[in-house]
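To start, the structure itself, in structure tokens.
As you look at this complex, bear in mind that one protein chain is not there, while each of the others sits in place.
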Amino acid sequence: MVDVELALLRSLVRTGLAPPDAETDADADAGSIDIGALGVSSGERGTPVPALVRTLGDQLAEQSARFLHRGATSQDIVDTAIMLVARRALDPLLADLGSAAGVCARLAEEHRASLQPARTLLQQAVPSTFGLKAAGWLVALDSARSALAHIGQRDLAVQLGGAAGTLAALGERGLEVTAELARELGLAQPVLPWHTIRLLPARLACELAAGLGAMAKIARDVILLAQTEVAELSEGAPEGHGGSSTMPQKRNPVKPIAVVACAQRAPGLAATILSSMAQEHERAAGGWQAEWEPLLELLRLCGSAASSLHELLDRLEIHPDRMRANLNLTGGLLMSESVAAVLAEYIGRSRAQELVEAAARRVGEDGRELGDVLLELPEIAATVDRQTLKRALSPENYLGVADRLIDRALAAHRDRGSK
Amino acid sequence: MVDVELALLRSLVRTGLAPPDAETDADADAGSIDIGALGVSSGERGTPVPALVRTLGDQLAEQSARFLHRGATSQDIVDTAIMLVARRALDPLLADLGSAAGVCARLAEEHRASLQPARTLLQQAVPSTFGLKAAGWLVALDSARSALAHIGQRDLAVQLGGAAGTLAALGERGLEVTAELARELGLAQPVLPWHTIRLLPARLACELAAGLGAMAKIARDVILLAQTEVAELSEGAPEGHGGSSTMPQKRNPVKPIAVVACAQRAPGLAATILSSMAQEHERAAGGWQAEWEPLLELLRLCGSAASSLHELLDRLEIHPDRMRANLNLTGGLLMSESVAAVLAEYIGRSRAQELVEAAARRVGEDGRELGDVLLELPEIAATVDRQTLKRALSPENYLGVADRLIDRALAAHRDRGSK
Amino acid sequence: MVDVELALLRSLVRTGLAPPDAETDADADAGSIDIGALGVSSGERGTPVPALVRTLGDQLAEQSARFLHRGATSQDIVDTAIMLVARRALDPLLADLGSAAGVCARLAEEHRASLQPARTLLQQAVPSTFGLKAAGWLVALDSARSALAHIGQRDLAVQLGGAAGTLAALGERGLEVTAELARELGLAQPVLPWHTIRLLPARLACELAAGLGAMAKIARDVILLAQTEVAELSEGAPEGHGGSSTMPQKRNPVKPIAVVACAQRAPGLAATILSSMAQEHERAAGGWQAEWEPLLELLRLCGSAASSLHELLDRLEIHPDRMRANLNLTGGLLMSESVAAVLAEYIGRSRAQELVEAAARRVGEDGRELGDVLLELPEIAATVDRQTLKRALSPENYLGVADRLIDRALAAHRDRGSK
Partner (left out) sequence: MVDVELALLRSLVRTGLAPPDAETDADADAGSIDIGALGVSSGERGTPVPALVRTLGDQLAEQSARFLHRGATSQDIVDTAIMLVARRALDPLLADLGSAAGVCARLAEEHRASLQPARTLLQQAVPSTFGLKAAGWLVALDSARSALAHIGQRDLAVQLGGAAGTLAALGERGLEVTAELARELGLAQPVLPWHTIRLLPARLACELAAGLGAMAKIARDVILLAQTEVAELSEGAPEGHGGSSTMPQKRNPVKPIAVVACAQRAPGLAATILSSMAQEHERAAGGWQAEWEPLLELLRLCGSAASSLHELLDRLEIHPDRMRANLNLTGGLLMSESVAAVLAEYIGRSRAQELVEAAARRVGEDGRELGDVLLELPEIAATVDRQTLKRALSPENYLGVADRLIDRALAAHRDRGSK
């Protein structure tokens, strides 16, 4: 808010609405402001700005103090300040999302051949690769990052409307001051003051929440894959993190849990901002004031989650041997779809289906796998050679276009990066 | 869903994965499908698709039925179908938003000179114009419309991943089928199957909710301006609408209330979709299934609100005389800021402030207005001529850049329209 | 958390699980704990408790430190601490709600005869009294207060389950320690440890949100009645509060806006806690951690709103003359229902309705009121005497059971108070 008030003062000087000497000492000391006192005054006046202007004025020379806040209303200062905070918060957030995406790109490339069971409804379904899973994470992070970067670079806009949106106290020069203020602060200039047109905070909130949702998907995958019984990933925490001295077997997935916990709070906060949009006339009686904390909280949660996710991915330990072992847990049943398709070429689709289903029911008896059961069937033994059947039972041969999909994700990632 | 299954069948034929005669009778009759039976089966299987495929297969010739749904999973059909529904629902929705914006543009132009008190925190603040208020509505509607149009034209994407995202059942041709399916349905082709990358439904939901918020702001303004005690607008309902036979004075603002009621439900629905984003592995166990109804509901609510808003604006009755009368309710106090600024030029800023505040406290005594009280002060009478004071007390002269702001809103509106 | 750890230590001593000298210096200094360091450690371990135990142990004698936290898990400490905070926060909150209800009871009694237009859909409907409106506020506050008091006195329960809910580290004495800890802290003893049975925080959150909703209804009524054009209530703020030096006519409704702004945030926070209930197995990976801040925030918001509401009601200025003036704004149309009912006794229901509707359409012509128009009708003049008509047009005579309803609300209020 201090930065906004001082930028406004400079803008008034530039547009001739304040004398040149008004900004000489415009570098007031925000650090020395008594935040508690602002809070008390905010309780009495419904806004922290009047007390801030008074305090700030005391720090400035008289010729500057007189022009401080000229032409502005409290909402101009608060809204613009939140936009500034958003832009500043987005920098590290975007950097973390970018680094996290970079790790995902590396994992996608390196683990093209790390076979892993794909799981739908938390049941093993068909074979896939950890590379493709990482490619999915990559696409999500790239999309989240790019949407937030777009908002940061193009949408965050200065607010200046004066008492009620006409900028009347600045006479004919209101729009020039707005333009100057936007330039000063590196924010966009809106078509109109947006005192009660709240699409900007709503969209920022939604995109932060969507980004948190994208991160939570990755974190939840890691948590599930780090389960004691699955053990395909582990957090690779530094000494002392996530451990339990009394339960040494535990490798608590601290970082992904932090990501999930942050994301868990986002929908409610975004909903609060969305539900505050129907703001009355030229300044809302409650709806606007309710936006402040949720929006700042969303920035904090999204930044925190991005940092945790980056750290998590950076030190993620991947266990391809365990992925492969889990792939074999069901005695080849994961390959039923594949083998039925191959058999169909020899004995017709519906007969193939029938035989595979019957065989599947016997998998596990005496430890037999699907291939063993099928080979015992005379009908199969007579028509399909062992080698063909073996190929149809190899997960490597039933990965569809997994590799081409990884290529697409990596290409899209490079494209975004080069922009 | 029927359209998706049939488009998939045609795509299989085009890519050589089904024989040319498979699509001969591809125009199955969606109307004859027993929806109740799909529901029962959906309760048993967790998805309506297997029953749909069976029913649909019965309608097709055997050579087509055999290839129906080939390579797809239930989620492919449901997700793509929801995208199709979204695109179809967006057409009338965007038309209504466009028409509503058109009315706002007209109102902004026509009511540049309709003075109206600007209200902040529901208190009269300073003068403004109804034209500027309409310009604010216009900017909001244009922005909402343009974001939704962008999603409709560029983002809505086909879903095709097969059992778990690798498209394995389509061998090497999975991506070609996807491309063909996208072309068939007029939807975008995603980088990857987005089974558990849910940014697309999340963003669609958020933008629908934001659009509803923008509409609710307008509707709430209308409801407040239509209050018995304010009476600056009325709904202009056709005979029988919004009236009450036993309370003939009532002009119930039926349409704006409908808009507010629709919008009221949006944040919770958007939050549901945002909170479902952390979808497990390759298909979620609950999160995905929870999206279906809220997303369709948001489309319905947003379309309904846009239609109500369009209708409301179309027949809105504006009462500039009453706006002007309300402007005078406070005996000129609305002009305090203006008059203090003018007096400052004669007697200095702080003295001017003092006199105006003192005078303001006496407004209303014996029906006196601010001008009367000020003129009785010898200090004023001696330094400021009556004409200057009168000008400073005229709301017309304290509208700031209201007109230029209207110009900007109209120009931006034309710009969007020409794209 | 310090209080919980020390109470646990005392409970271990009482149940013989720690030696008597373990609690000698159990009054450690919570104030000297480095909160920032707890935060850092919390980021690394996912919980602030291990660092707290270390820090606290350093403050205690060795024989006490050794038994600190014995048998507990981090969640036991955090959950119990939040329950303690809740109980402490509820005290002033309930006092404020009680005082606010007290003011409403006084207003209901004092304003039985303060006629005011009832407004439905923000249109004047029929006459009512400000006393009845205050009685409605009273019923809402009493109900909110009583539900929160019930939770505070009966439901807030200690959490103690040890590593995973079996209390294994306390051998056979786990339940005795739990009972002792509950007694120490004045909290209830749950049937089972509720690590992942989250009905208690969910219900607390919901009832706080419902209480905020009830307060927001009152605040919104005040804001609407304080509008410049309505002016039936004003905040009666002390000098300097809610005023605007440049816009002296403004009496910003600061306190009711604060109430609305607090309440606006509650649904999203409650939804976050509700959406975190599906907690995995014996400790959640994200859902539990997401509860902490929203629950504390709800306590803060509800307490803050109750304080603002109490203050607002305490100094509320009521303007019965203005209520009466507004009642007359529509030229008697508010009495159409009443007058039609009386006329029905003379000329039949449907004819009465017809005449009143026709007359209503002419109200306002040449300033005529409903009574004037009706009396000009020969059919009326011939059948109904002037006095009867006048009575049917008097708002005082069309208040139904308003007074008996006030009696009921006051009686219910006294009943609750005496419990």
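So that you can tell them apart, the chains are marked A, B and C in the order they are listed, and the count of residues begins at 1 in each.
Quick note on the criterion: contacts are C-beta pairs under 8 Å (C-beta built on N, C-alpha and C of every residue); 3 or more make two chains touch, one makes a residue touch a chain.
As the structure is a computational prediction, the values presented were derived from the model and not from experiment.
Remark: the absent chain touches shown chains A, B, C in the intact complex. Among C:V40, C:A113 or C:A168, only C:A168 touches the chain left out of the display.
Set against the missing chain, the residues C:L68, C:M247 or C:A263 yield one that touches it, C:A263. The hidden chain makes contact, of the residues A:S143, A:S275, A:Q289 or A:S308, with A:S275. For the chain missing from the display, the contacting residue among A:T47, A:S114 or A:N326 is A:N326, taking the whole complex into account.
Along subunit A, the points of touch with the absent chain fall at residues 117, 119-126, 223-224, 226-230, 245-253, 257, 267-268, 271, 275, 326, 329-330, 333-334, 336-337, 340, 353, 356-357, 360-361, 363.
Interface residues of subunit C facing the missing partner chain: 46, 66, 73, 118-122, 125-128, 132-133, 135-136, 139-140, 143-144, 147, 162-172, 174-175, 191-194, 196-199, 202-203, 206-207, 209-210, 213-214, 216-217, 219-221, 224, 260, 263-264, 266-268, 270-272, 274-275, 277-285, 337-338, 341, 349, 398-402, 404-405, 408-409, 412. Residues 43-46, 163, 169, 216, 219-220, 223, 240-242, 246-247, 252-254, 256-265, 267-272, 275-276, 285-287, 289-290, 293-294 of subunit B touch the missing chain (whole complex, contact as defined above).
Simple rule for what comes next: only the chains that are shown with their structure count from here on.
A centroid comparison over C-alpha atoms places C as the chain most distant from subunit B. The highest number of C-beta contact pairs joins the chains A-B.
Centroids built from CA atoms put subunit C at 31 Å from subunit B.
Between subunit A and subunit C, the centres computed from C-alpha atoms are 34 Å apart.
As a whole-number value, the distance joining the C-alpha centres of subunit A and subunit B reads 25 Å. For subunit C, the set of residues that touch two or more other chains comprises 223, 246-247, 252-253, 257, 267-268, 271, 275.
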